[in-house]
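Here it is: the structure, laid out below.
Every protein chain except one is present and positioned as in the full complex.
== subunit A ==
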Amino acid sequence: MPAPIRLRELIRTIRTARTQAEEREMIQKECAAIRSSFREEDNTYRCRNVAKLLYMHMLGYPAHFGQLECLKLIASQKFTDKRIGYLGAMLLLDERQDVHLLMTNCIKNDLNHSTQYVQGLALCTLGCMGSSEMCRDLAGEVEKLLKTSNSYLRKKAALCAVHVIRKVPELMEMFLPATKNLLSEKNHGKEAELCGLLYPALVPQLVRILKNLIMSGYSPEHDVSGISDPFLQVRILRLLRILGRSDDDSSEAMNDILAQVATNTETSKNVGNAILYETVLTIMDIKSESGLRVLAINILGRFLLNNDKNIRYVALTSLLKTVQTDHNAVQRHRSTIVDCLKDLDVSIKRRAMELSFALVNGNNIRGMMKELLYFLDSCDPEFKADCASGVFLAAEKYAPSKRWHIDTIMRVLTTAGSYVRDDSVPNLIQLITNSVEMHAYTVQRLYKALLDDISQQPLVQVSSWCIGEYGDLLVSGQCEEEEPIQVTEDEVLDVLEGLLLSNLSTPVTRGYSLTAIMKLSTREILNRIKKVVSVYGSSIDVELQQRAVEYNALFKKYDHMRPALLERMPIMEKTASNGPTEIVQTNGETEPSVPDTKHPPLVTQPANQVRACDVWTYHCWGYICVNELHSGLLVIPPMTAYNKNGLKIEFTFERANPNPNIAVITIHATNTTEADMTEFVFQAAVPKTFQLQLLSPSSNIVPALNQGSITQIIRVLNPQKQQLRMRVKLTYTHKGLPVQDLAEVNNFPPQSWQ
């Protein structure tokens, strides 16, 4: 039998498939070959076959027949086999599989292997997916490895132990002695990991480690953008949070270091902000003093002003969690929060809205409501219902005057009327009834709104009801608050009848209308009303028919009771407070926005990547843009090196393979003035430790008004990996006069020289 094909060969072949069917066929053929190879117990090629199987598994095809083969690979003596075997185990053999436990013995042997990389593989596998039984069996071995002098293994053992303890909490005791010694390590150990489960007595040690980290000198291998080992700093802060949570003494011991981290951490990059964020979370969770809490909230306030939307998002989420407990401190940042209502990102808008509602109080109600109503006008439909409910709630609590209250309600009903929740209608009706002096004003405004638009059902329902109740005020023109309108009873009846007839009205709305018409019968348009009512006595809608028949009976047999029955409603008591549902959820949880899943995701490319083949669909098999697969993942951001007198020079970067010490910079010179810049010469000089090579420019004229650019390539050799600096000299002729300028360029992104 010929040797099974190699992994890369298989990948290449499968990728040439032009349809799903073709791919399936190739896979089936290869699976058959692999199966027979497994049956032959072929040791030589088992590794290769399992690797191929793992690839096919990633594509979505079944691979369960390879599970036992993974075990055989793990048991093999060859390191290559073990590597693939353990990978296969982690992908195919989670604890739900029957054969999972068979790994235990192999792992046990490998934990005691003479080669640390084999031990590492075993620890990694156990720490990723060991079941509780396996952890119980192997805890002893892990504990032994915690005490080894080999720091490579110690770190792995520590994290593996965390997993073991998570799976089998009773085993925690076993690891305690070993862990206490770990913390006295001087170097950047992840051993601190384990301590999250241990004594508060560790707090001083943790504080000391953190302090050393912040104060210590530059350690290039652990550094990220100038900050010492941020991953470890965040871990320690997290631990302090857990330890200080319910312990006063620990919390006090941490105060100083938390304040120090909060004030000394550099915030220009995401890394620094990540540490600050963790610090804030810790301060909020432990029993910190109020000064520290205010410091934390101010950090969050600063985050809100950050250009990075991720940081604004994180700030809003955290503020939402603390707004109840630290209300006054959060209030100080109210205007920034309100500005976030205008953000482009949906999640940020939602959080800003929730937070805004939480911050509304008697003092700021007018200003806040203006902003929130503006938001209601312009926000996406998914927000409107919650926002409307929130507005009603806030208005009810803090309305400065009845007139303002009614106006606010009107505004919501007219702008977002169709999104208002159904249960708001009765609440609003009750509100209006109880504002006795505003009845005339209210009914007039509602009537006018109806004349404009009858499509928003909640608005129509409330209006109909009001007209029914206060129709007399409307007709007699008694409004004091604004210019009373002239309207006759017939006109009013026209409007109400129109609602009954309109296709836009729901059955519920029609019910409201009919009842309203009936209530108007206390006045002189009786005949017309009687006609309308009798027509609906044979309506298809059962509810409507019933009402009409009953009202008809009222006219015929109980006319003497009619006025009393249809009299104006008295002021209603609020029984149970079943107002609009509380939308401020202080734990900040909201529903994720569900995208329209009916269409395959059509991915559009960002504007700065112009390629020949652009948009493609999910099912389009062969049109994958090959160019894009080759584009490097890590792109160094471009920078502006010089920008003066209309001349702008931008640097873009490329990685020079294979020599990483060479930075290849392309300069782009553009000119915003009205005259061309001719005889343009760009010269550059670098410090002694660097070497520079300047290739020929594309031309020596920079066209006016950005109509073109000069490009030129610079190669900089930086063998000592020092910070890149450059002095540039520019000479050109502009409007007949020679121009010369010297400038220093210092703002190179770190990726270009690190």
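In the analysis below, contacts are C-beta pairs under 8 Å (C-beta built on N, C-alpha and C of every residue); 3 or more make two chains touch, one makes a residue touch a chain; residues count from 1.
Note that contacts and distances are computed from a predicted model.
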What is the missing chain called in its UniProt entry, if the choices are "Myotubularin-related protein 9", "AP-2 complex subunit alpha", "Dynein axonemal intermediate chain 1" or "AP complex subunit sigma"? "AP complex subunit sigma"
Write down which of A:Ile74, A:Leu138 or A:Val314 is the residue touching the left-out chain. A:Val314
The one of A:Gln28, A:Asn43, A:Asn112 or A:Asn150 in touch with the missing chain is A:Asn150
Given the contact definition stated above, which residue among A:Val346, A:Val508 or A:Ala743 touches the chain not shown here? A:Val346
The one residue from A:Cys31, A:Ala51 or A:Leu514 touching the chain left out of view is A:Ala51
Write down which of A:Arg18, A:Arg39, A:Arg96 or A:Lys688 is the residue touching the left-out chain. A:Arg96
Residues in subunit A touching the chain absent from view: 7-8, 11-12, 15, 51, 54-55, 58-60, 77-80, 83-84, 87, 90-91, 94-96, 114-117, 120, 123-124, 127-129, 131, 150-153, 155-156, 159-160, 162-163, 187-188, 190, 193, 221-222, 224, 229-232, 234-235, 238, 270-271, 273-275, 277-278, 281, 309-314, 344-348, 589-590, 592, 594-597, 601, 603, 606, 616, 618, 624-625, 628-635, 655, 657-658, 660
